[in-house]
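Can you keep this structure in mind? I'll have questions shortly.
In this view, the complex is presented without one of its protein chains, the others remaining in place.
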Amino acid sequence: MLKAYMILSIILFSIGVIGLISRRNIIVIYMSIELLLNAVNLSLIAISGDIGNASGHVMSLMIIAIAASEAALFMSLFVVLFRKKGSLDANIFDILGNKDD
Amino acid sequence: MTNNILLNILLLAPLTSALLIFLLNISRRYTKQTLYTLLALSGSGLSAMIALYISYTSYFEQKLFVSNLFTWLNIGDFTIEVTLKADALSSFMLLFVAPVSFLIHIYATGYMDKDKSYGRFFTYFNLFIFFMFLLVLADNPIIMFVGWEGVGLISYLLIGFYFDDIQNTYAGNKAFIVNRVGDFGFLSALMLLFVEIGHGGFSYDAIFFNLSLIDTPMLSLIALLLFVGAMGKSAQLPLFVWLPDAMAGPTPVSALIHAATMVTAGIYMVARFAPLYNIASDVSLFIAYIGGLSALFAAIVATRQYDIKKILAYSTISQLGFMFMALGVGAYSTALFHMFTHAFFKGLLFMGAGAIIVAFGHKQDIRELRGIRRSVPTIFIMMLIGSLTISAIPPLSAFFSKDAIMGILYASDHLDLFFIALLSSLFTVFYMFRMIFVLFFSENTTEPSKNSVKSMNYPMAILTLLSVFAGMLNLPEIFGGNLMMSSWLDLADKHFVFSHANEIFLMSVNTILICFILYYAYKRYAYKDTILKESTTGLVANKFYIDALYQLIIVKPLYALSFFFDRKISHDLIDTSINSMALNYKKLGKLFAFFENGNVRFYALYMLIGLVLGFIYLFLLLKAML
Amino acid sequence: MTNTFIALAVPALLLLSAIFILLFGFSSYYSKNRGYYITLVTLFITFCISVNGVGDIHSAEVFPHIFNAMVVYDTFSATFISLFLLGGFLSLAIAKSFIDKTNFFVPESFVLFLFSLFGMVVLTMANELLTAFIALEIASMAVYVLVGLNRESLKASEAFFKYLLLGSFSASFYLLGMMLIYAQVKSTNLNVIAEYILNNDLNSQLLIVAGSMLIMITIMFKIAAVPFGAWVLDVYEGASLPITAYMAAVFKISVFAFIIRMFLTNNDFVQLVFDPLIILGAVITMIGGSLLAVIQSSVKKMLAASSVVHSGYMMIALASIEDIDSSASSAIIFYLFSYFISAIGAFGVLSYISKGTDKLISFDDLNGLGKNSPIIAVSLTIFMLSLAGFPSTIGFIGKFYIFTSAIESGYTPLALFGAITAFISIYYYFKVIVHLYFKESTDVKVQYGYKVSLAFIMISAFIVLWGGVGTSLIFNIPGINALNELSKYAIQSLVF
Amino acid sequence: MENEIVFSVLAVVAVVSAIVMISAHRPIDSALSFIVTLISVAALFGLVNATFLFVVQIIIYAGAILTLILFIIMFLNIKDENLPEEKYKNRWLLVTSILILPFSVILINLILGSDIAVNSVINENLGTIKDVGLTLFSQWILPFELVSILLLVALVGSVTLSKRKD
Partner (left out) sequence: MNILSIIIFLPIITAVILFFVRIHVNTIKIIYMIVTSIIALLTLKLYINFEQISSMQFEEIHRWISEYGINYHIGVDGVSLGIVMMNAILMPLVAIALYKQRDKRGYWINLLFVQGGIMGVALSLDLMLFYLFWEIMLLPIFLMIGFFGYGNKNFITMKFNIYTIFGSLMMLISILYIAVQYKIQFDVYTFELDKLQNLILTPTQSILVFSGFMIAFAIKIPIFPFHTWLSDTYRSAPTGAVIVMSALMAKLGAYAIWRVLFTLLDETSHEVAHYFIAVGLFGLIYFGISAMRQTHLKRMFALSSASHLSLVVVGFFIYDVYGLIGSSYLIVAHAISSAALFLMAGMLYERSKTYDIASLGGIATVAPRFSLFFAFFALSIVGVPMTAGFVAEVLIVLGAFNYNIYIGFLTATTILIAMLFMFKMISQVLYGKASKATENFEDLRMHELIALIPLALLVLAMGIFPNYFIKNIEPTAVSYTVGKKVFHHD
């Protein structure tokens, strides 16, 4: 069961990574990141259940908190970016980089 | 003790006067010519007197003068002492070098009169004497080499003396460079000599003592290389090219350096190494043939020259060729004897030429100087005597010296050499009298611009006397002499069996032939304008195209090589490839920067790729380990 | 002062000061200057406190019962804490002129600055994976925000966006790796993990290896190793100069501090598995960084790219670490210090002459500076020489240690490669000097208005020189030897 | 056995909804399918007795964070025509999936090959609020405090960035 959980979490993690790279919409990208964290949580809970110790639970609790703080920053990011360009397309934010050289 | 000091004074007197004149000249405070004259003459006069004394003592008392000055170098076994040593050979050299120098000094005070570079001229001139003395007196070949190179250097400076015309300095360059090619051989020979036997000391005595330690091929090589040095200095084929060009210098220079003294250094050197050449007989023979070829070649070329000084220059090459022939067959003292007489008559001829040049406003072309007998009668007489001497008319000095060489050549196994010598000798008569007849025996076309200077005439007169009588010094037995010079020098001469009858026969034939040629030249040139009709093209007039050949096979390829090295290899190949390495790195950077396109998703993609590659590596590693 | 006290006092002071400024920021007494000086004084005091922990070998878990052995205060962490605080102090002190001329240094910026330092302090002491992660996140998040501080600037916002997004992405790898290790060891304490590795064979370590790999990737991201460091140019370009200096110099060190601790406590499989990877990474990083650096036309981006190269050098040292006694481990600390002081100086000078604009300082902007402001120019020259590893600067000694340790570990080709990269780096560092002195100026004169910044630039320059030639023979001021010993103590305390 | 069936169903739901999330064109669709993923993950939590985390997941994630996302979408009034065009979305998805395949496969392989203990201890109390609380405050007090600071940092940061200029 534990391995199944872990495999599932790897699959979810991979899906998250795919979404993060393939999508141009920053909101979807953000949700992909959240999916990554969730995938990790899933395994942590399973491991915790397996060894009968709540440490994993606590860890995933922390990770949820971290996710929340990331969420806060991302929210402000959306606002800032949208204010600047009126769009949340990841591709249009590329004035930095080496093209001008 | 006093003798040492004498030697030192002999050497240092010209150096001191050179330095003093130099300092006066460079400081530009004293422009009085008399002071320079005084300094110059006192320096060379002092050494001339001492030289006469030394040779006198050397001859009559067999005294050896040695003066050890200081240690030049001392590294392990390699010890070079600066030692002056006047043995018989050196004393003999001094006997004519110093007086002739002094005489030419006097002559030069007249020749260079009122020249703005008077001081500079005498600086060089005195310095030259210093180096010449060093060459002659040095007790080991390294110090001799110093003198050897030193005279070359001064010769360079004096040839380019009138440097306003850059061609003169190019002639100087040519002289020095060709001389150095010879020096290359000389130096290599010395080094080989040192490597072979240098550990036993490097004075001449030590070298000759240890000579047997060297195996024959090496000895031949050393002998050959030494001769390469002599070739350069004494203007033999194929290194003669500088000497005719060297006539660009003031005439006293030509008289002193390019006729009487410096060019004879090669003869001196070969004679000095006589023990070596006696062993390396094949090289000696080579020397003889080179000398013969040079003699003939220069004599032929001289028949189509128009510049007085160039005619004399080729004549010098030719005469030096005679001397080398003698050296080559082992008749060292005979060669030296001819050198001795040559110094006088060639000095005389050059002085005469110089006097004419001065008198006629620096014209040198005999076609423009026809029929000047009445204008310069004294010079005419002296020139005539000089020419008769060089033609070996008895009983003038060269008759004895040249006929001695011919006789030896005849007596040696090499009759071909003898005929070469004979032919050259006849050509000599022809070109000398071609010059004399054109100059003096034709309608007067040129008026002198100024009368000859007295101070120029006296030394000429003395030299005329000397060239008439110098032959007495080595009078052969046949004329009641006892070869006093040869016995004094006591060189390792080869002796040839040679009957008196043969000798007389040879002399007579020779003289008759000379007279015949003389007559032919008279017919051809006297009171005629044949000279103007001579073709200036053709093999002989262009000196067999040797200069052009050098230009083609040495100078031009060198410049092409220089271009190839500097532009093609250094610049195009190495530098460009280094620069392009830098440039390509930058290009690569631009290429790489393409990945930094500013798109965050690509950045994430790179991370992913890195991650995946890392895991693939991990997988393979673990698979290998488990 | 007991060590426990220091271990508590430093983070506590930082925290308190941060919260104080946060609250003070609302009051009408607040002014930018006051906020600035409070921060500066806090850093100074904490530095003075933390420096007491340096110099002798000690190691203790802080309140092991309460904190469950999650933090350790040893010479190692003390050394690094002092470094961060010094770095924070210097970068802030040099930034004075920049801060004065700009309007986006709101009170919160000082708060976040202090928070980020707090995060780093805890990160160095952390002896447990999750604690370390949270500390790292505290520091990172504060820095994310600092990067985007200038809301006027599109570049800053974009930099914030990229850094945040990629940072979160990389952080999730850490968590995944931690999860795998936890699954295998059932604990996240570094000591327990080390013990587990010692007692088990490779078969039971598969997930640890995989997990460490993932954690490594996060670290590589943070130190901007190729190919994980693509963000670095953009973010450094977008961030304002003092923040760039802070990130390049201080933040990078904190990550290294953690990775060294991890490496030295879990040493066995590091050598086995990661050395080839790190070597490869070092090579790619050095090539990539120098390729990027040679083509830059702006000094700031050149420095950013070159900081990637410097990460490469540090990775050489990482690969060369064999055990606690090998000189590589102290070499890396020395190198960190040398890079840190030079980079702070270099960026600091840029911020000093940029007059508070977010304009990129191009090479041409430096023209004629040598004539107009010789002191600044000389300082910048010294920093450039140090970064280039020119002898008589601390940068040279740093490189010397790195290369020596690489050769000692048998990686001579790697050292050779490092030397070649250093050679390439001469080009772009000396380009700065060329522009400083040899190009005609368009007469831009730097005002010597802010003596504080100038003074600290000069102090840094002096440290750079002293670190290159200093000996305790002259003046009895500790020189290279002392620094060397400090780094040795720091490393030895890890097994104390 | 039941557990396995439930797990399989939930796993499939989670994966499918995750895939939908990353491939949906409109963010609102993604958000809604993400909620499904989160809820199925929460259910999977519940499956291993993590009751407290189950609740937290539902409340914080599905409740708070997702609501926040939806709120942002509404707040910024992102219209469909403002959305990125994403012409090559499917191609990207495909390429990335292929790229990540080795990673997933190797990792799964390692997990399957590893010797992690399975079902060693059974703890009835596990996952209750009390148990989690005790663990939290006895063993994880420091990270807990740190997380609070982290949240503070995030708060200060987001306020700093998004507040209107005064």
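The letters A, B, C and D name the chains in turn, as written, and every chain counts its residues from 1.
Following the convention adopted for this analysis, a residue touches a chain if its C-beta (ideal position, glycine included) is under 8 Å from a C-beta of that chain, and two chains touch if they have at least 3 such contacts.
If you're wondering where the values come from, they're calculated on a predicted model, not measured in any experiment.
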Next on the checklist: List the neighbours, among the chains on screen, of the chain that has been left out.
Outcome noted: B, C
Checklist entry - Considering the whole complex, which of B:Leu24, B:Ala51, B:Leu95 or B:Ile142 touches the chain not shown? => result B:Ile142
Next on the checklist: Considering the complete complex, identify which of C:Leu198, C:Leu416, C:Ala455 or C:Val495 is in touch with the unshown chain.
Outcome noted: C:Leu416
Next on the checklist: Tell me which stretches of subunit C touch the chain missing from the display.
Outcome noted: 327, 378, 385, 390-392, 396-397, 400, 403-404, 407-408, 412, 415-416, 419-420, 422-423, 426-427, 430-431, 433-434, 437-439, 469, 471, 473, 480-481, 484-485, 488
Next on the checklist: Give me the subunit B residues in contact with the hidden chain, please.
Outcome noted: 26, 70-76, 78, 142, 145-147, 149-150, 153, 156, 160, 163-166, 168-170, 172-173, 176-177, 180-181, 183-184, 187-188, 191-192, 194-195, 558-559, 561-563, 565-566, 569-571, 574-575, 578-579, 582
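The rule we apply is simple: only the chains that are shown with their structure count from here on.
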Next on the checklist: Can you compute the centre-to-centre distance for subunit C and subunit D, using the mean CA position of each chain? Integer Å is fine.
Outcome noted: 32
Checklist outcome for this item: Expressed in whole Å, how far the mean CA point of subunit A lies from that of subunit B is 96
Item to check | Approximate Å spacing (C-alpha centroids) for the pair subunit B, subunit C | outcome: 77
Checklist entry - Got the subunit B residues that touch at least 2 other chains? => result 590, 593, 596, 598, 600, 604-605, 608-609, 611, 615, 618, 622
Checklist outcome for this item: Among all residues of subunit D, those touching at least two other chains are 96, 100, 103, 107, 110-111, 116-117, 139-140, 143, 147, 150, 153-154, 157-159, 161
Checklist entry - Considering the complex alone, what residue numbers of subunit B touch subunit D? => result 605, 608-609, 611-612, 615-616, 618-619, 622
Checklist outcome for this item: Listed in rising order, the residues of subunit D that touch subunit A in the complex are 3-4, 7, 11, 14-15, 18-19, 21-24, 27, 30-31, 34, 37-38, 41, 44-45, 48-50, 52-53, 56-57, 60-61, 64-65, 68-69, 72-73, 76, 78, 82-84, 86, 89, 92-93, 95-97, 100, 103-104, 107-108, 111-112, 116-123, 126-127, 131-132, 134-136, 139-140, 143-144, 147, 150-151, 153-155, 157-159, 161-162
Checklist outcome for this item: Counting only contacts in the complex, subunit A reaches subunit C at residues 2, 6, 9, 13, 16-17, 20, 26, 29, 33, 36-37, 39-40, 43-44, 47, 51, 53, 56, 59, 62-63, 66, 69-70, 73-74, 77, 80-81, 84-85, 90, 93-98, 101
